[in-house]
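Have a look at this one.
Yeah, one chain of the complex is gone here, protein chain that is, but the others are all in their spots.
By written order: A and B. Residues from 1 in each chain.
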Amino acid sequence: MVDADVKTKCFISEKKQPYLYMKVSLTIDGEDVGQLTPVQYKYLIMQALKETLGQIGASYTVDLLKLSSNGVALLRLPRGYSDKLWAALTMYGATPAKRRCAFRVLQVSPFLMGLVVDSRWQQ
Amino acid sequence: MVRFKNRYILCEVVFPDKKKEIPRIDTKSVYFAVRDAILDAHGDYGLGAVQFSLSVKYLNIKTNIIIIRVERKHLNIVASSVVFIKKVASHNIIMKTLHVGGSIRACQKFLISYHKKNLPLLYSGCETEEQRAKVMQSIVEACDDLQNLTSRTKLTAPDSSSALNNLMSDD
Partner (left out) sequence: MAAPVYTDMNVLRQPNLSDVIDLGIELGFEQFAINYVVSSLQGGKGKKNEKLIVPPPAEVLLNDESVRSIQKRCASFKQLSRLTAVLEDASNTHRLGAADIQAYDIIAVQVTNEKTFQLACSTLDVDIICFNLSESLGFSLKRAMINLAAKRGIHFEIVYSPALQENTVKRNTISNAMSLIRAGGGKNVIISSGSEQPIDLRSPYDVINLARLFGLSHSQAKDAICRNCRAVLKHAESRKTCKSVVSVIKSSNLSVKEQWVLHQKNTREDSKKTDADMDSSEEDNTEDAHGNLMDSDCEAEMSDALEEPEKKKIKL
């Protein structure tokens, strides 16, 4: 939430941005997501891509920028394939250990700065 | 009403292993090989998008030519996966894409010119006149096969004999 007193400024970029930044939360049924290391988290993401998009989908560079302790991560996706990669994350429903899991996208922005404020819940 | 448009991928199957006997492959095993390659390269999305329209329309064992049909929109998915096919029914193979056409007829036209070009290459391996005749015979048969395939879909085939005559007269 932005404080009402703070003046907000609007920046509009005409340029096409090369990346899409995404805030994703992962939930796994009956498991504490906070225990996941970044390597494990990235592994699950790669699994998700490989399942739905195959080897070619898994070859796109998805970067895990930051992982919080509650299973929320910041991802960086190449812009051109972002909707397919996003859909692949959405379609991922079971981990390799057959536990149900869900990637839920919280926020999307072409700028990393854009993830600071969430406009969806802003009144 | 919009017509449902397809693309036909014309491929040659090359057997890298030098063996005496001719490996037997059939339409079904080629289909499953293509399917598995798509699943591996493009995953569930790729196969889901394609499986509705994917089919192996034609297979000639003598000339090792196959034609794969796919919906036009998803041509890329198949064309890029065909490259990754390594095995068909336990035979090592290489898929060589020759042509992509909008109809089987277009593929046939290309195939005739392709055979014509490659005829000297095939003849060079022959020693006797009989062998040459045999090679010629099998190519003509293959072209006839394909002709039947197109004439089934399209009743009028105006230059059916002329294409073959052309091929015959050229050598």
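Observations
Rule of thumb we're sticking to: a contact is a pair of C-beta atoms (placed from the backbone, for glycine too) under 8 Å apart; a residue touches a chain by one contact, two chains touch by 3 or more.
Quantities reported herein were computed from a predicted structural model and do not represent experimental measurements.
Where subunit A meets the chain that is not shown, the touching residues are 27, 29, 51-52, 83-84, 86-87, 90-94, 100-102, 104-106, 108, 120. Remark: the residues of subunit B touching the chain excluded from display are 1, 44-45, 47-49, 51-52.
Basically, only the chains that are shown with their structure count from here on.
Put simply, the C-alpha centre of subunit A and that of subunit B have 43 angstrom between them.
Within the complex formed with subunit B, the subunit A residues making contact are 50-57, 84, 87-88, 91. Across the interface of their complex, subunit A is touched by residues 38-46, 80 of subunit B.
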